[in-house]
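Coming up: chain A.
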Amino acid sequence: MTPLLDVRDLSIVLPREDRDLVALNNASFTLGRGEVLGLVGESGAGKSLTGAAIIDLLSPPLRRSAGRITLDGERIDGLTPAQMEKVRGRRIGFVFQDPLTSLNPVLTIGRHFTDTLLSHFDISFAEARRRAVHWIGRVGLSDPELRFDQYPHHLSGGMRQRIVIALALCCEPLMVIADEPTTALDVSVQAHVLKLLRDLHAETGVAVLLITHDLGVMAKMADRVAVLYAGRIVEIGPAARLLGAPHHPYTRGLLRATPSHKAAAGRLEPIPGSMPNLASIPSGCAFHPRCPRATEICRDRVPVLEGRHEGDAVACWHPVTEDRP
Partner candidate 1 sequence: MFRYASARIAQTVVVLLAIAFIGFLLVSNLGDPLASLLPPDATPQDRAALIATLHLDQPVAMRFLTFLKGLLVGDFGISYRSHEPVAALIWERLPATVELAFASLAITLLVGVPLGVYCGIRPRSALAKAVMFVSIAGVTLPTFVVGILLIAVFSVKLGLLPSFGRGQTVDLGFWKTGLLTASGWRALVLPAITLSLFQVTFVIRMIRTQLMEVGHSEFIRFARARGVEARRIWFVHALKNTLLPVITVLALQFGNIIAFSVVTENVFAWPGLGSLFLQSIQTADMPVISVYLIIIGAIFMMLNLLVELSYPLIDQRVLRERA
Partner candidate 2 sequence: MRSTSSRFLSSMLAAPAASVAGLIVLLLALAAFAAPPFLADPFNPMNASLLDAFTPPAFLPNGLPAFPLGTDDQGRDMLVAMAFGLRTSILIGVSSVAIGLLVGVSLGLLAGFAGGKIDALIMRIADVQLAYPALLLAMIIDGSVRSAFGALIDVRVSVAIVIVSIGFAFWVQYARTIRSSVLVERGQDYVAAARVTGRSGLAIALLHILPNVMAPVLVIATINLGIAIITEATLSFLGIGLPLTHASLGTLIRNGNNFLQSGEWWISVWPCALLVIFVVAVNVLGDHLRDVFNPKLRRRR
């Protein structure tokens, strides 16, 4: 069976006067129907850009330089702006990170829904309103009729993020891209919103591309995980395998630097150094200056992503093979 979303050799560049800086380099991955794929990495690794590139929403001058994107058997790269408008929201929902800035302060909550619904469906305003109220209630807000006429500033951050999630799902898309959906929230609220996402995923069967730097969130939600480092996918695999027995030294480093993860065993080990910026990505394996296992070849040649099959692979000259991370 063909996957719901198939991304092939996706590259994103930031044009500069002298040369194009590569923000994402030949990334390929798939997302199955009803599946949750996690994209994990430090900020600047290219994970949010990947999400934006799929729905053609990169902020200029960033642009997609190569790649094929297939959704439900149809190519969606290279659509006209008008055609893309029909994909966004209707077939691919998008959950934004910051609920405080994602909602228009001068429009009512209801207007956000009705404008979205009326853009995609040929329905009456009354019907749009009915669906909006339904979704406001479904994401757990009390008194949805009242909320419909309220403005974003009347709601708390957690409630607003629920609205953002409802907005992404209200046109019943095949998949949603959730870009750091809990990062901007208070810790106490994070768990609730995460549970809401999990419940909605279970109820609607919508596929999720979950973008986060938080391995804890990943462990709770994702079926499979792809790890990004400096614009390349360095490891991809089933969540249980990847988080339990990472093959890439970077993945292992991330796990060891994550609090409350079993692998940390009470002791956090930060990865030495920091991720390079786009203008100075090292030769060979971009991780080699920070890698304890690096050798000559790591400096000279870029490792390719290989493994047992495409869905479980690592890009490393010296992958970790021992069982314990």
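Operating definition for what follows: a contact is a pair of C-beta atoms (placed from the backbone, for glycine too) under 8 Å apart; a residue touches a chain by one contact, two chains touch by 3 or more; residues count from 1.
In picking the candidates, the idea was that all candidates are chains of the complex that A comes from, given by their letters.
It should be emphasised that the depicted structure is a prediction, and the values quoted were computed from it without experimental measurement.
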item: Neighbour of chain A by the touch rule, complex-wide, chosen among 1 or 2; value: 1
item: For the chain A and candidate 1 complex, residues of the former touching the latter; value: 55, 57, 59, 81, 85-90, 93-94, 96, 98, 101-107, 112, 115-116, 119-120, 151, 153, 164, 167-168, 171
